[in-house]
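A single protein chain has been removed from this complex, and every other one stays in its place.
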Amino acid sequence: MWDSLVRIFPYAIAFTMPLLATALGALYSERSGVVNIGLEGLMVVGNFTAAVVISRLQPTMGQAAIWVGLAFAMLAGLLFAVLHAIASINLKANQVISGTAINMVAGAITVFLARTFTGSGNIHITLGFVPFDVPLLCKIPVVGPLFFTKTYATTWLLLAILAFSWFLLYKTPFGLRLRSCGEHPQTADAAGINVYRMRYAGVLISGALAGLGGGIMLVTFAGEFNGSVAGLGFLALAALIFGNWKPLGILGATFFFGFASTIANVSQVVPALTKVPGLVLKAFPYVVTLLALVAFSKTNQAPKADGEIYDAGKR
Amino acid sequence: MKGLRNLFTALAAVILGLLAGAILMLAIGADPIQGFSYLFRGGLMSAERIGNTLATATTLTLTGLAMAFAFRTGLFSIGASGQMLMGGLTATALALTLNLPKWEMLIIIVTAAMLAGAIWGFIPGILKARFNVHEVVSTIMLNWIAYWTVYYTIPAHFKAKFLETESARIPEYASLKVGWLTNLFHGSYLNLGLFIALACAIIAGIILSRTTLGYELKAVGFNRHAAEFAGINVPKNMALSLAISGALAGLAGATYYVGYATNMQIGVMPSQGMDGIAVALLGANSPIGVVLASIFFGILHSGKGFMNAMTKIPPEIGDTIIAVIIYFAATSVLFTRLYDRLAAKLRRRS
Partner (left out) sequence: MDYIVEMLNITKSFPGILANDDISIQLRKGEILALLGENGAGKSTLMSILFGLYKADSGTIRLRGKEVHITDPNVANELGIGMVHQHFKLVQNFTATENIILGLEPRKGPVVDLKRAAKRIEELSKTYGLNVDPWAKIEDITVGMQQRVEILKMLYRNAEILIFDEPTAVLTPQEIDDLMGIMRNLIAEGKSIILITHKLKEIKAIADRCTVIRRGKVIGTVDVADTDEARMAEMMVGRAVSFSVDKAPREPGEVVLEIEGLHVLSSRKLPAVNDLSLKVRNGEILGLAGVDGNGQTELVEALTGLRKVQSGSIRLKGVDITHSSVRNRVRSGIAHIPEDRQRRGLVLDYTMEDNFILEIYGLSPYSRHGFLNRKAIREHAGKLMDDFDVRAGEGPVAAARSLSGGNQQKAIVGREIDLNPDLLIAVQPTRGLDVGSIEYIHKRLVEQRDRGKAVLLVSLELDEIMDLSDRIAVISHGSIAGFLDPKKVTESEIGLMMAGAKKGELQ
């Protein structure tokens, strides 16, 4: 049992990280008042961009190419999110539909471009990140083997981003203003805050983080771009709701989903799980999400103006 | 006039989508005029091709209606793909198990597929009604649950003789394809689903505009507080709306998997689910609009293979064009404003 856990944890954590990145992005967007259903598509864009950049640069740059790829993934996600921002903030489109459109455009255009590069539409990268053990910390009993073995650099990066986000949202003027836009934009407006600009910031940050999530997915466990991120973008949204729109809550929720999804994937390797029917294992994370949403429906503390179109003219 | 305005908006979105496609074609060094010419010819050039276009449109009409119905009642269901899968799985299972005269088979299969889809739509409906679970997330979860259900059920019980990844072939007496229709369109995939789709469009239109059920559903969609005030049972109507939407998508699954196709493949999430959203949006959520939009998309889908064969332009361009069209349809406020300004100018001249 313990052995199985130790073996699963690193995979679970690796699987959690793209979810965490994307869910953090969703946090910024929704806290500013914009629902971003397009996270799935933004992850695909990040995934694609990282794949292209890394596969081009790897021969010459080696490991460094990976970081360059991730940076470009963030940039691509941010730029693509501009489409959603324009649609939902300036053009007052329905945010759910706009987000769905983003998903479709992202999915189609990335495969289209990928085919022109490789014909099959899949892009392999030869070198991903190599998991490593954190010196000293991995020797701590219990916690060490679970959390500090076989880790990826990006995991620590993301945790730093998480901590920074908590600080940004709750301690700085920017965070106060961003949250006011998501709770009661009329108040923010009367206080002289440019609600449109704040919401742009929220959406663009969500694009960058979702792009990063797609990139991380590529370099830690996927290894290739194939046009889909298997619903991770939507799982991230569910994690946001499950985590009650708070950074720490999101960490817990994404880890839970990461763990649940991993169980399905490693069932071959773990003796205890080989008897469980494949369907149950695969469907488990999704069923659990549904149950969690039901359980948490009463206590949900969504930002009050989340998803509402803000029209400055209608003050 | 509302209808004219919607048409203008739809056309504007379509033109912009085609423009985006043209730009992409140029970007990869292809000739857009040639590209589009093969694209449209691929969909309309011969009786067989027209038949295929209509066959594709059949499924899209049904998923489009499913989405339009949900949207009209204020619910953003994205669950058509999963509902199609469940409808298709039920249809396939029955087709491969029962052995009855064709008409009985078809009636049973179609009804069962509808029911399966309805149940798959009812679940997010009741979750929304009782627990206020947002239907976007719940329908997507159910899509994936359906996906894996098909993934494991087909190989376990209905697998083809030589392949693990698809079901056995649907026997002729269980398929929606009929001899005279197939012959009429020279061997295309066109099947009885077409008539089912058209009938559903008509019925949906009648329900929405002329019945008390439609009145209740729309009221709930427009303003659930006023609907509550009026004594309308909001949770019941939400669940009912998603169930109806699911039934339509389940029918789409039947027309696709035991009509268009001759077996069911695993590991594929049917894109008609998402395309249904595009169809509904472009058709302004009206049954006629949905039918017209689905024919247009049918042309795109049918033609992209031909275009790819003749010009090396990747077939995903069809999906890209469709996606861009939705994006512009979603931001339609630009066009409605443009339309209003043009209309005002014309009125001033006359």
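Per-chain residue numbering starts at 1, and chain names A and B are given in the order in which the chains are listed.
To be clear about the criterion, a residue touches a chain if its C-beta (ideal position, glycine included) is under 8 Å from a C-beta of that chain, and two chains touch if they have at least 3 such contacts.
None of these values were measured; they are calculated from a predicted model.
S.K.: One chain isn't shown here. Among A:His124, A:Lys139, A:Lys171 or A:Arg197, which residue touches it?
M.R.: Of all options in A:His124, A:Lys139, A:Lys171 or A:Arg197, contact with the hidden chain holds for A:Lys171.
S.K.: Please pick, from B:Tyr152, B:Tyr173 or B:Tyr215, the residue that touches the omitted chain in the full complex.
M.R.: Considering the complete complex, B:Tyr215 is the one touching the chain left out.
S.K.: Based on the whole complex, identify which of A:Leu5, A:Ala191 or A:Leu248 touches the chain you can't see.
M.R.: A:Ala191
S.K.: Going by the touch rule given at the top, which residues of subunit A touch the chain that is not shown?
M.R.: 171-173, 176-177, 179-180, 183-184, 186-193, 304, 315
S.K.: What subunit B residues would touch the chain not displayed?
M.R.: Contact residues on subunit B toward the absent chain are 210-213, 215-216, 218-219, 222-223, 225-231.
One rule holds in what follows: only the chains that are shown with their structure count from here on.
S.K.: List the centre-to-centre spacing of subunit A and subunit B in whole Å, with centres computed as mean CA coordinates.
M.R.: About 29 Å, centre to centre.
S.K.: Which positions of subunit B touch subunit A when the two form their complex?
M.R.: Per the stated touch rule, the residues are 24, 28, 76, 78, 127, 131-134, 136-138, 140-145, 148-149, 151-153, 274, 277-278, 281, 314, 316-317, 319-320, 322-324, 326-327, 330-334.
S.K.: Can you name the residues of subunit A that touch subunit B in the complex?
M.R.: Listed in rising order, the residues of subunit A that touch subunit B are 37, 83, 86-87, 91-94, 96-98, 100-105, 107-109, 111-112, 115-116, 121, 231, 234, 237-238, 241, 277-279, 282-283, 286-287, 289-290, 293-294, 297.
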